[in-house]
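Up next is subunit A:
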Amino acid sequence: MDISMIYYLVPTLVMFCCGIYGFITRKNMIAMLISIELMLNAVDINFVIFNRYLFPGQLEGMMFTLFAIAIAAAETALAIAIIINLYRAHKNIDVSDLTKMKF
Partner candidate 1 sequence: MAITLPLLILVIPLFMFLLLGLAGNKMSHRMAGILGCLGMGTTMVLAYIVSFTYFFSGNPDFVDAEAHTRLQWVVFNVDWLSFTDNLVIRLGFLLDPIAALLLVVITTISFMVHLYSMGYMRDHHGVWEKGFQRFYAFLSLFSFSMLGLVVATNIFQMYIFWELVGASSFLLIGFYYRKPSAVLAAKKAFIVTRFADLGFLIGILALSYYAGTFNFMDLTSSQLVSGAYQVNIETAENIKNIFATSAAPTFMGASVLTWALVLIFMGGMGKSAMMPLHIWLPDAMEGPTPVSALIHAATMVVAGVYLVARLFPLYLMEEASLEIITIVGALTAFYAAMVACTQVDIKRVLAFSTISQIAFMMVSLGVARPEFHHGIGYMASMFHLFTHAMFKALLFLCAGALIHAIGSNDYTDMHGLRKYMPVTHITFLIGCLAIAGIIPFAGFFSKDEILTATMGHSTFWYIWMSAVAGLTAFYMFRLYYLIFWWKEHKVREGHHAPHDQPWTMTLPLVILAAISCVAGFVPMGNLVTWNGHEMFPEGVSFFTNLKALDWTVACVSLAVAIVAIIIATVMYRKENPLPAKMKRALPALWDWCYHRFYWDELYMFITKRIIFNGICKPIAWFDRHIIDGTMDGFAIVTNKLSFAIRGFQSGNAQTYVWWYLIGVLALGGITALCLL
Partner candidate 2 sequence: MFSNILIYFVVIPVVMLGALALCRGMKAIRTVAVTGSLALLGLSIWVLCDYLEMRAAGIDSPMLFTGSWSWFAPLNINLAVGVDGISIAMLILSSVILLTGSFASWKINPLPKEFFLWLVLLSTGVFGFFISIDLFTMFMFYEVALIPMYLLIGVWGSGNKNYSAMKLTLMLMGGSAFLMLGLIGIYYHSAPEGAPLTWNILEIAQNSSIDKGWQYFLFPMTFVGFGVLGAMFPFHTWSPDGHASAPTAVSMLHAGVLMKLGGYGCFRVAIYLMPEAATELAWIFLILTGISVVYGAFSACVQTDLKYINAYSSVSHCGLVLFAILMLNTTAMTGAIMQMLSHGLMTALFFALIGMIYGRTHTRDITKMGGLMQIMPYLAVCYVIAGMASLGLPGLSGFVAEMTIFVGSFEHADMFHRVFTIVACCSIVITAVYILRVVGKLLFGPVYDDHHRTLTDAEWWERTSTIALIVCVAGIGCFPNFFVDLIKFTFSPEIFAVLGMK
């Protein structure tokens, strides 16, 4: 148990940055969604880590993670539904092309 917290935090940071990078650069909505998931998961892991290292006797961080996972699942389902509907309507899920509902 002498692995320092930093060894966990660096991979999650990398994961998170990958997520941001993906979210900014990809135009495909599915890819963007995956990026968001990546960010979320990075945060989830962080929660667990902080809980484990900083407040060993408590379970709030774990519970939050479970919560976040559940919500992320729901959100993903919703997002996928929207994307599928958009695809049906536009035959395209490239964000830069979907400007129909702009001002």
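Quick note on the criterion: a contact is a pair of C-beta atoms (placed from the backbone, for glycine too) under 8 Å apart; a residue touches a chain by one contact, two chains touch by 3 or more; residues count from 1.
Candidate selection criterion: all candidates are chains of the complex that A comes from, given by their letters.
As the structure is a computational prediction, the values presented were derived from the model and not from experiment.
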Answering which of 1 or 2 touches subunit A in this complex, the right candidate is 1
How about subunit A: which of its residues touch candidate 1 in the complex? 20, 23-25, 27, 32, 95-96, 99, 102-103
